[in-house]
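For this depiction, one protein chain was excluded, whereas all remaining protein chains were kept in their positions.
Chains here go by letter, A and B, matching the order in which they are written, and residues are numbered from 1 within each.
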Amino acid sequence: MSVYGWLSSVRLKWAIFRSDGRLTVIALAGFVGLCSGLAAVVLNRMLHYLGEFTHGLHHHWWAFILPAIGATLSALFLNTILKERAGHGVPEVVYAVSRYGGLMRFRSSFSRLVSSCLTIGSGGSAGPEAPVVMSGAALGSNIAKYFSLRERQRVTLVGCGAAGAIGAIFNAPITGLVFTVEVILGEWRAFNVIPIAIASVAGTELSRLLQGNQIAFGHQQFSIGLLDIAASFGIVLFATLVSIGLGRMLKSMHHIAKSNRLPHWLRPAVGGMAVGVIGLYLPLVLGEGYGAIQDMIQGTFASGFAIVAIAVFAKMVATALTLGWGGSGGIFAPSLMVGSLLGVAYYRMLIWIVPAWTITGEGCFALLGMAGLVSGILQAPLTAIFLVVEITGSYEVILPLIIVSTLTSTFCYYIEPGSFYLRDLIEKGQYMRPGTDAKVLSDLSVRELVETDYLAVPGNMVLKEFIEVIKHSEKYLFPVEDHLDGRYLGMIYIDRIRPYLFDNQMHPVLVTEQMMETHVPHVKPDDELADVLNIMENTRLNILPVVDNGRFVGMLSKSLLLDHYRKELIVQTGI
Amino acid sequence: MALTINEVASRLNLPVETIHRWVRQGKIPMRRTSGTYTIRSEMLERWANEHKLEIQNQSDDGLSAQAKIPEFDSIYEAMKRGGVFYDLCAGDRDAALKAAVAHIPNLSQDERERVCEKLLERELLASTGIGHGIALPHPRSQPDIDLAMPQITTCFLSNAVPFDAVDGKPVRVMMVLLSHSTKQHLTMLSKLSFYLRDPDFRAHLLSQPSISEILSRIAAMESEGQPAGKSE
Partner (left out) sequence: MEERLLHVFRNTPLGRETLLQSIYFCKTLDISMQIYVPQATQFLMYFDHDAVQVDLDSSYLIAQDTAVSHATSLANERGLKPGFLTPKNFTASQLPDIPSNFNYMCCPRSISDLTSKIGLGYIGPKVRRIVKSSTFPVLLTSAAYKEWKSLTVFYGGSENANRALSWGLHLSRISGFPLDMFTFAEGHSEGYIDQQLDAAGLKNQVQDHVRHWFRQSGGKIEDHLNKVPHDALLVVGAFGHGLIKDFLFGSKMETIQTWMPNSILLVGPNCVFRGA
């Protein structure tokens, strides 16, 4: 091998190295993880202080007004000061990832932190996870923008932000990784899993450094027997019912809030006030509820069966009121809370019915209930499993855990296809995971696929002349345009005008306008390809004219579409 | 060698817009240098192999064989290439065809045999005698012959030969059409049969004119305008 050959191979390797963004992304991933971890810690601290501050006020009779003030302030902050339209956070991230390659506004990186802090800190029943995920994702997106990365790397960094945030808030790195892959990205590939794992660890480490290695919910050891596994099937049943109930409740509350005539800024106050009133009798439901969850896992939760059972329902209502009426926050923590309440209630019911059963502690059932709700509402069974495994720090509970998670998410899927996060996106047709039909179709556009080498004929051309055109063309379709202003009029299908073609009598008599078909559906350059394919399916046409602003542009054929579809799919799912 | 987006698009046989989008989405590793995106051709090849995409080299192998077939030029040129031969002696149709094939220029011995076979095969299917003493023998499918351009060989028979023609008249003139591609063949056949619809021209042919007379007549007819331009 000559020196030159060796040199050129080195150069090629160097070019490959330079063109490959993987190392850049890995390097940036750590940074993004730290940033989003910091965001999580900041929110956590703020909630902590605000919680301590308001705790002193909750015994006053007027305390019920607090959540109303908090929710109103948070809505004002989001909608009037930052002019960012509200949303739960996670759906927005998924939307940005699936449609715009993870492009997010910079203001999203802090807006939800402040607003959710106001909502939750004042007693609103919502979770801090979704806001933190949104902040982390927006930070990742903007860091990617700053380094002018491309969409694919940007999406990875968005995932890094989400992972770092979840990792930091639960002190559980694997949960961060799994949540991101399962809920945010929906794609498990080497080029994004590695950076996300790094970010998750970085976020978690930062949180440990700043808050100490205290897990959100302390470690617990359980010994699991056969009876526990049998009992876990019961949890599946209840978790499914409660998940569906909570989802429906949130949705209907949202509709009620939307359909009334109250001014926008007053709506969160209504919800907040109602939560405040519930909170007067059951202070348990206020806030994100980490403290109560902690107690339940440790088995030191004091209230009796009846209170717990009522609390399950009250927490659901409070969450629906807070979020449905425009408070800012997520659904993750409330579902953990509802889940653990459910688990405790179920355990106490079992003990009450069969006191002789030797089943493991209350905490275990609280965890199983949490797993059930998370996998039911978020339809993220893996996240649920890993969260509980990381909380308990051991694999003892894994068997009932898997049973509860997988079965609950499966049952919920039968009743409500699509998780709480993604339901709206699915309804709007914006739920696109990489490598799926919807994603490929949305990436391709009519503009890319239109074939413009079709010759348009004027509407006043006689058949005799038209036959000449046919002779010198290879096409069997001819668009007809108005001979004066060039408007598109219709299509001529050679195979449909055969009788005239061979009738010499008709040659000087017929004009193109008389032979054309005016009812051929046409598409616009901005139409979605999914709709175009639907039209093709319904009309059984394989090729449609593309018309822009009244002018003929070209034809769109199914065969070319399939050709490009395949290439797009290859490139999209490739390395 | 660095390739621009347009070059990449043509090599991958994709629209430029798609490549632009892929660059934006980071699906293809193109680098931005002084305002334009480029990629080295080795990199493109490597990338395309990874993704199992076809690459066309910039030479026009991709422009399949079809593009190489030249347009049919004119009857005049084809007749000039095929030549005109007088006083062929033959007792029957097969002998006449064999005699004609023996005269056709630009063919090797092998090709002559194949052409003859094909012509006879075609006659068995249906006679190529178009009436008025004229026949247009041609093979049913294009024999494997090495002809760059189609040609028409005109043969005058010394005595009329029965040919099962449409009008039953024996044939005095045979015009053998040979070409390499079906498209050229059909164009040539349709043009020639159009000219032969003219009774004057038929009479002229039957009078066994000299080579120069036939060619000048054809040239005159072709310069009058495209035969397709007229309508019957």
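Just so it is clear, a contact is a pair of C-beta atoms (placed from the backbone, for glycine too) under 8 Å apart; a residue touches a chain by one contact, two chains touch by 3 or more.
This one's a predicted model, so the numbers in the text were calculated from it and none came from an experiment.
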Out of A:Ile26, A:Val42 or A:Leu103, which residue would touch the omitted chain in the full complex? A:Leu103
Where the missing chain touches chain A, by residue: 83-87, 92, 95-96, 99-100, 103-105, 107, 145, 148, 428, 430, 447, 450, 452, 525-526, 528, 548-551, 553
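As a convention for this text, only the chains that are shown with their structure count from here on.
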Taking the complex as given, what residues does chain A use to touch chain B? 12, 15-16, 18-21, 101, 149-154, 443-445, 447-449, 464, 468, 471, 504, 507, 564, 567-568, 570-572, 574-575
Within the complex, which stretch of chain B touches chain A? 12, 14-15, 17-18, 21-29, 31, 39-40, 42-43, 46, 50-53, 228-229, 231-232
